[in-house]
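All protein chains but one are shown at their positions in the complex.
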Amino acid sequence: MPEGTGSATGIGASVKRKEDFRFLTGRGTYTDDINRPGQTYAYILRSPHASADIAKIDTAKAKAAPGVVTILTGADYDKGGLPCGWQIHSKDGSPMAEPPHFPLCKDKVRHVGDQVALVIAETYAQARDAAELIDVTYQETKPIISLADADKPGQPQVWPDAKNNTCFDWHIGDKAAVDAAFAKAAHVTKIDIVNQRLIPNAMEPRAAIGDFDRATGEFTLYTTSQNPHVIRLLMGAFVLQIPESKLRVVAPDVGGGFGSKIFHYAEEALVTWAAGKVERPIKWTSDRSEAFLTDAHGRDQINHAELAMDKDGKFLALRVATKANMGAYLSTFAPCVPTYLSATLLAGVYSTPAIYGEVKAIFTNTAVVDAYRGAGRPETTYLLERLVEKAARETGIDRVEIRRKNFIPKDAFPYQTPVALQYDSGDYFSTLDMALKNADWAGFEKRKAEAKGRGKLRGIGISTYLEACGIAPSAVVGSLGARAGLYETGQIRVHPTGSVTVFTGTHSHGQGHETTFAQLVSEGLGIPIENIEVSHGDTNKIPFGMGTYGSRSLAVGGSAIVKAMDKIITKSKRIAAHLMEASVADVEFKNGVFTVVGTDKSVPFGTVALTAYVPHNYPITELEPGLEETAFYDPLNFTFPGGCHICEVEIDPDTGTVEVVNFTAVDDIGRVINPMIAEGQIHGGVAQGIGQALLEAAAYDEESGQLLTGSYMDYCMPRADNIPNINVGNHVTLCTHNPLGAKGVGEVGAIGSPPAVINAVLDALLPLGVKDIAMPATPHKVWQAIQTAKKAAE
Amino acid sequence: MHNFAFHRPTSVADAAKAIGAASDGKFVAGGQTLLPTLRQRLAQPSDMIDLSAIAELKGIKVEGDGITIGAGTTHSEVANSADVQKTIPALAHLASLIGDHQVRQRGTIGGSIANNDPAADYPAAALGLGATVKTNKREIKADDFFKGMFETALEEGEIIVSLHFPKPEKAGYEKFRQPASRFALVGVFVAKTKSGVRVAVTGAGPGVFRSKELEAALGGNFSADAAKGVKISANGLNGDLHGSPEYRASLVSTLAGRAAAGAK
Partner (left out) sequence: MPTVSMTVNGKAVTGEVEGRTLLVHFLRDKLHLTGTHVGCDTAQCGACTVHLGGKAIKSCNILALQAEGASITTIEGLAQNGTLHPMQEAFRDNHGLQCGFCTPGMVMAAVSLVKGKTNLSDEEIRHGLDGNICRCTGYHNIVKAVKAGAQAMGGK
């Protein structure tokens, strides 16, 4: 793939987005905007209790309510449960507990919001009104909510097959080597961290429309999904037993996902199943309160970590014990998040030679927990960067120098970590130095003194990190328990008159693929970007792909497109050679034109395209007509973007308010296709990271299991005045194993930022004697920390 | 929400008639608080009587010893009014802090006062300035108006027509926002009036209240330091996810000091 010819619409250009016109004029087609002829509306009656037996459901009165088409409960549900896509084995080799997960509860409800009945009516209001007439007799049982306590003996059990609420007890690394290193350590730093539960809150609530064609027996599901083919496979094969050839899944415009729209949800299965029963389309749209209760939540880990160092601060070994909340059921990818997406990152950017990680996955009577922007890598990065920071404070070694002296050297790549992953390339020194310069680290003390004059405490914090994404090499993840492949598909259909449609199995829900993938093809085939359409989201149109998450779309999906382009060019060269009466070996392709080396013979791509479809002057006995190629690209490894984030805060000690006054990010994301779009991804990720650090937390009442943060009134979403301007820098080391050299950018912003923010807060509060603070560092929490430190000092 | 009959009277008299005729009627002005309540199905009125088409309820007039604001005046209108900015700048400042840009285009002073949300801003101004609430039946002094959480002295069906705020020597308002809802976690309105210093606190307790200790401290020395030195008791103050009673108590003195320091 060429490096970027400097074209205004090719690789490296900040091309304005092709998709913007429809979004800016209100012409976007999101799932709730779609209406099918004869459509009915679904409303789901949900459990008000965190844990209860369902003794009786009386739907007689509700069924007689105006406009009701039908009401279905768990007793009516005769299909399969929602599957889990990743199987983890415990230390003793036993497979994880895998309880059933039916889309409608049969005998028990296991979290507030669990699905109890499906009401289908002519209007949404009628469905909702009818639901109020359903009489459910619950026998409440004591829920278990606390992650810290759930695996202790004597607690309420969410599932009989998961003793002490433990789904699995897994480990990775070399315990013996780690123990030996700790025995010889000059200094050991310990830390206890809570990575709090978050709620992704994409602005578009989930929605699903199930439709059934009684002429053909075909089902169609419109859904707010990041991966329509995955839904088709899971729902078709495992849940409703509909052959994929009779099931179409369409993910139209989707208003943000951040991971929460990866998973196969109950509502998707319910509207599809029920559409087959009533033989009319059924639309379900979540409202925000419902989303709070039922979208997969994120994070929710408790970590204890210990770092062994020699007398010079060189890391000798790291050991980590983690408890990870699964919620009441296993969501689609939940088991891999705290294990293969977390613990395998425990080396970070450091050359720590011995690492051992243990992870217990725990059931509680709460909403499911699964991947959310970063999915495991924010948890590990936060842990590492808080631990290293603490080590610096304890040993007196400078916070920047302790990191620098432990970086993996520039010449050590490919670098095999002690936790399975092998990094292909990276240069942590350059991103660190650039970030220090961009953030004016050196000038901080002056700014701190000036802030003091205004009565404010100013602090600066740093995070040096990497992550593993570009998900994923299929055989590798398969050996680790994944039940799916993780390749991607790209299909390039050249039309007779020279325009091109690019079909991709990825899904753009904000990432701008309609523009960036068109840039790739514009550059690769030398055709104007206006002549390229990128198609995604409809399983009837696109070969099987795995969707968008895990920062994979460019690294894996883009690589598939490059491979498909290679095939196009290979075939085109043969056609061009024929047209120019030359041998294929002598044909070159550059800037959209085929030439014969050493001559002035040339033929443009458009002519080749037309010829392929009107094959009169054509090597017809050797070559089929047409110009359309598909590639399935299975990556050879994960990719490893990362870098350095530096945050500066000012704290008002009287109120505890933390203001982020500067945020600097320097990230190495490999090849950049569209700098404007890449920066936008960093901005958005950093905002979510600041949200985790200072504002957001999902909280359940430990007694009742009620979600205390059930709306934007109590769950604090970052607003424009919570986030500063973000200074984004860039340094490139190419990925060595994919044709683009791309590493991925979707999640790094949310991964590197939380520890930079908290390290800054603690830096500001250090003079007051505050040594630790939990996320989110709300004004209340900061104020309390200050008061506690004041009292301790007295 | 549940359905209801909708009425849009064009006079106070017609509004009073409509509510009298309803089995369980509710007034709606801007609706910025009532509609979310109804959407959560926390209330089920039989009738909604929209006050937003009643001309008698609109208008801002400098008169008497201060300024009179029609109950149907929006927060945006109060915030941007040259008359309010000149007469009682703290009141315009307070109005500019309510809700957000869109909420301020619809929410009204009458609605806010009648609802008496324990975290609303206007009750602090009304109590802090010693305002008079004029209804379609009588006049009620602020000190007698606010009775507790969501409770006021209004009788059933009584309609607020306007509020009169006497002009203070100087006044200030400081609001500390609950980070998620952006309502006042604590809001303090401080005014130096003819009859002495008044300090009204919203958000901290079950309803808006006057702080005797802060009034005494600021009465002696109207400065930030005087207020900061006052230790407010956490007893009876609200505690929730977003702040303990002790935190709110601390904020009360801090904000009172800042309001005094910035008073205009």
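Just so it is clear, A and B label the chains in written order, and each chain counts residues from 1 on its own.
In this text, a residue touches a chain if its C-beta (ideal position, glycine included) is under 8 Å from a C-beta of that chain, and two chains touch if they have at least 3 such contacts.
Here the structure is a predicted model, which is why all the values come from computation and not from measurement.
Only one residue in the set A:413, A:441 or A:712 touches the chain that does not appear here, and it is A:712. Touch with the chain omitted from the figure is made, among A:339, A:431, A:511 or A:595, by A:511. When the whole complex is considered, the residue among A:253, A:467 or A:488 that touches the unshown chain is A:253.
For chain B, the list of residues touching the undisplayed chain reads 1-6, 8, 28, 31-32, 35-36, 38-40, 48, 50, 52, 76, 99-103, 105-106, 181-182. Not every partner is drawn; the one left out touches chain A at residues 16-17, 19-30, 32-33, 125, 200-205, 253-256, 258, 287-289, 509-512, 676-677, 679-680, 683-688, 711-713, 717-721, 723, 725-726, 749.
Here is the rule we go by: only the chains that are shown with their structure count from here on.
Distance between chain A and chain B, defined via averaged C-alpha coordinates, is recorded as 44 Å.
By the touch criterion given at the top, residues 2, 40, 176, 179-181, 241-244, 246-247, 250-251, 254 of chain B touch chain A in their complex. The touching residues of chain A, counted against chain B in their complex, run 129, 289, 654-656, 695, 699, 708-709, 712-717, 778-780, 783-784, 787.
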